[in-house]
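A single protein chain has been omitted from the complex, and every remaining protein chain is retained in its original position.
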Amino acid sequence: MFESPYSFENLDVGQNPTWLNWFLSLPLVIQIAVVSILISTCFILYIQYRIWYIRFKNYIYNKRVKYIVPILDDLITEQIVLKSNASQNQFGEPAFNIPNQIRAEFRSRKYRQIIIDRIIKYQADFTGTIGTEMRNLYMELGLDKVSFRKMKSRKWEKKIRGIRELTNMDILIADVNILPLTNNKRQELRSEARNAYIKLSKNEPFKFFDVTTEPLLKWDQIELFKTITTTENIAIPNFARWVTYSNNKSVVAFCMELIVYYKQYDAAPAVVKLLENKDHLLRAQAINCLGKLKYEQAAPQLVHIYSNQPLNCRLEILKALGRMGNKENVTFLKQEFMYSTDFDIRKNAAKSIVRNSNKQQIDLLMESCTPENQLILKHNLNPLIKY
Amino acid sequence: MRNILVIDDDEIIQNVLDKVLTKEGFHIELAGNGKEGLSQIEKMAYDLVITDLMMPYANGFEIISRLKKHPNTANAAIIVISSITNEDSIMDGFKLGIDEYVRKPIIIGELVMRIKKLLSPRT
Partner (left out) sequence: MLQIGQWLINFYESSVFAYGAILLLIYTMLAIFSFISIRKYLRRESCSDYHDLLKSALSPGISVIAPAFNEGLSIIMNVQSLLTLNYPIFEVLLINDGSTDNSMEQLIKVFELEKVDFAYNPKLHAKPIRGIYKSTNPAFSKLTVIDKINGKSKADAVNAGINVASFDYFVCTDVDCILEMDTLLKLIKPVMEESSRRIIAVGATLRTANSCDIDQGVIIQMKPPSKLLPKFQEMEYIRAFVLGKMGWNLINCIPNVSGGLGLFDKEIAIKAGGYDAQSFGEDMELLVRMCRYSGDNQIKYAVKYIPETLCWTEVPSTIKIFMRQRSRWARGLAQLMYAHFKMFFNPQYGRAGLITFPYNFFFELLAPIIEIVGLIYYLYLWISGRINTEYAVLLLLFVYSYSIMITTIAILWDQITFRYYKSWKDVLLLCATACLEIFLYHPMIVFFSIRGYYYFLTGKKHVWGDMQRQGFGQARKN
């Protein structure tokens, strides 16, 4: 079926070993098959070794954790947790009484990452005196230097881990170290560096909102939101500035979330201007923001623009009017509830009506509407149903 | 001596609460999840239960609901310790009858004061 392209005349058959003669006598395809069999077999054996090696490494790691973590936990319990109400040590004295051998083990390459991870876990669970003492322990063991060294690693994920360890422990990173990373080509590293800068820097933490041109991922927004809202001593600006001037839609959207969180009512006029924005998603968020701020002055404008809006904006308008609580809006809401052909419009209108009406008014409405609308009203009246 | 049950799958929280509260003179029992917690309450009555919300077997709210019905813990004070901070979860907790909702990270001194306050009228 398959002919060999080799000609035998040119081969000095007598000199070669038998297996080589045999191999060369095969058709090309079969030669490839034989070589592949060998490669596959070697690969299979190599993979088995890798699997074993990975498991072995993991076994060693678990053994190390089992050994060192109880020692660390005992130390923390004795010297931090149970002494947390005691007075602070004198400045300059080593705060922790750690035997030299244990100290050396904590710092050793074998155990130090395990120690760092454990200390960070304590930090996640406890703040106040325990939190501060954990930080002191981290620094006294020289582990901050370990984290700093990670920032110099060539691997981006190691850099990120280093930055994260330092920000978790509230260790200051100099601007000269962190700012270059905010322009790194790796997106994850840029976000982490930006996050760290906002948390730790004393100079203009929010200047990134001015310069960033790429979209802020939702994931990054969550981390950023947490950093901004949980960092102490951070000067919170009026986010209206970026709502008005930024060209970056995700920055604008994110700032609106912050406006709601910090209840920045003076920012509301800037948000109202967004009602004329061409992007319907941004408009919807602006309406949502105004509703959560309960900015009643915007209500007439919302009613006015309602009929020209796509569905998502209309739904937000209905929700916002419900949150604002003007009794004047109830008529408009009732109109939408009774006459709109869209189910979601009627459902949201009903929710807002229920929020702003008393029992008699609702009973009156119930009598005059269709069975389907009655069901919608009952749905919104039932405290067991949340959404 | 007051009995306190700590239900949390986080061993750090278990360990720290155990040491601190024992030092304060309470008797502490530990459980790593709801299932263990519910078997603990069969053995004795508790004055206070400190529980997490996110654990295997059954979520914290279901545990609290069962604690409220069990004779050994029906009158116990309940403190929830959780990373979850959304309004709905907190409201659900108070509807179930918890006494305190403590967000992580915890200030241990403050928690101890709250525990003492919760348990003092019962002296």
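Observations on the structure shown:
For reference, chains read A and B in written order, and residue numbers begin at 1 within each chain.
As a working rule, a residue touches a chain if its C-beta (ideal position, glycine included) is under 8 Å from a C-beta of that chain, and two chains touch if they have at least 3 such contacts.
Here the structure is a predicted model, which means the values were calculated and not measured.
Looking at the complex as a whole, the chain kept out of the display touches A, B.
Between the chain not shown and the residues A:Tyr67, A:Tyr245, A:Tyr265 or A:Phe343, the one that touches is A:Phe343. Residue A:Trp52 is the one among A:Trp52, A:Tyr265 or A:Tyr339 that touches the chain missing from this view. In the full complex, chain A touches the hidden chain at residues 1, 26-27, 29-30, 33-34, 36-37, 40-41, 43-44, 47-48, 50-52, 54-55, 58, 124, 155-157, 160-161, 164, 188, 192, 214-215, 217-219, 221-223, 225-226, 250, 257, 261, 343-344, 347, 372, 375-376, 378-380, 382, 384-387.
Mapped onto chain B, contacts with the missing chain fall at residues 35, 54-59, 61-62, 64-65, 83-86, 88-89, 91-93, 95-96.
Keep in mind that, in the parts below, only the chains that are shown with their structure count from here on.
Rounded to a whole number, the gap between the C-alpha centres of chain A and chain B is 29 angstrom. Interface of chain A with chain B (complex): residues 73, 77, 81-82, 84-85, 121-131, 386. Of all residues in chain B, those touching chain A in their complex are 10, 12-13, 15-16, 19-20, 23, 88, 104-110.
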